[in-house]
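Supplied in structure tokens, the structure appears directly below.
Heads up, one of the protein chains got dropped from this complex, but the rest are sitting where they should.
Here is subunit A:
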Amino acid sequence: MERPEAEPLSASGSCQAGEAEAEAGSGPAAEEPGGRAAGTMMEDCLSKKIEITVSEAEKRTGRNAMNMQEIYTAYLIETRAVESQTEGQCSPPDSLWRRYSEFELLRNYLLVNYPHIVVPPLPEKRAEFVWHKLSADNMDPDFVERRRIGLENFLIRVASHPIICQDKIFYSFLTQEGGWKEMVNETGFQLKAESRLKALNATFRVKNPDKRFTELKHYSDELQSVISHLLRVRARVADRLYGVYKVHGNYGRVFSEWSAIEKEMGDGLQSAGHHMDVYAASIDDILEEEEHYADQLKEYLFYAEALRAVCRKHELIQYDLEMAAQDLASKKQQCEELATGTLRTFSLKGMTSKLFGQESPEQREGKIKVLEEQIHDGEEQLKSKNVEGREFVKSAWADIERFKEQKNHDLKEALINYAVMQISMCKKGIQVWTNAKECFSKM
């Protein structure tokens, strides 16, 4: 099954770095039909310049943080300049080894630094939606192989994204073997990440979120729910299908033994038995291919989480904005009360001053001055927060539109792939049973 290799995906934002955020969501780009966009849109994308593959996986032993021995898998990332390919030169690729945890580190970095981007997800950490023949073991060769493909897909998706493909940390991930982890940590992104914890609470107290983001959150919940359900049932279907095919294999042996005591029927039975064996064996390849289809769906299952992350960031920004506005409003009110001497709202200061006597005019003046300064600062802050909020909405929504196009294209393609797989399976079935029928007729 082909993974998108440097496929220009339709981008509703332009690809030029820096301008992308300001011009995102412009009309004509958003109206572009799903499918391949003209190559000119993606000129600056990394994926056009270098070819990225995750070509190998290897078991390694090492020592973990607690100095205990551990076994892990390392993946070989190869990069090769595209131009050298087209000119007929086959220059050897640059390569380095990375393990899954480093991919996770990269992704977390991108999540924190590009909160308005729907960051492509990694392949699953642990095998889920496993049916009985499939191993849930991370060391299982089939799992490792599917993960290798998933990691390659992840890198290509990042490299094809007009904005994040330009990130220096990403580039170093691909090209700089040593010291990369230190470099990432030095950016201090983890500190920024702490604020994400706040986001969990923000949802309950945001009064005016952008409706589109609220809808998007619902959409991502639905997407997650329906794909999970689909994958679960698909796994069960696969299990049963496996059973049907494999039990037919038992015919092979018994037909063969039976044929030994039959004169006229013997040959027909024997050869029919052989075809039953072929039939039973054919399911392994069929279901292995279907796993790739499941992986395609899983990618979008995990994309749902990425969508939610963008929504949460919006809510967080909106929450900060509302808090700031609230704070400003209360300060203004305090100021007004002090100036006019009326107490409209309960405040401790007001009460204490009533109890312990009024302040002197000089004290009051002082307080008003402080408040006025704070109000001035607050207004400036509110202005910039508003701008930040609006810009976030604009750029995030642009990426979401881009994502939607990609999703529609990919899912449609996946469904077509599924049909192709079914057709292949049916053709094989017809072949085998036609052969078997031939043998039975000779009995």
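The rule is simple: contacts are C-beta pairs under 8 Å (C-beta built on N, C-alpha and C of every residue); 3 or more make two chains touch, one makes a residue touch a chain; residues count from 1.
Here is the rule we go by: contacts and distances are computed from a predicted model.
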Hidden subunit of the complex - UniProt protein name among "Sorting nexin 7", "Leucine-rich repeat-containing protein 58", "t-SNARE coiled-coil homology domain-containing protein" or "Septin-type G domain-containing protein": "Sorting nexin 7"
Residue of A:181, A:229 or A:369 touching the missing chain in the full complex: A:229
Of A:67, A:208 or A:441, the residue in touch with the unshown chain: A:441
Touch with the omitted chain, as defined above, among A:329, A:387 or A:423: A:423
Residues from subunit A at the interface with the omitted partner, ascending: 33-35, 219, 222-223, 226-227, 229-230, 233-234, 236-237, 239-241, 243-244, 247-248, 250-251, 254-255, 257-258, 260-261, 264-265, 268, 272, 408, 411-412, 415-416, 418-420, 422-423, 426-427, 429-430, 433-434, 436-437, 440-441, 443
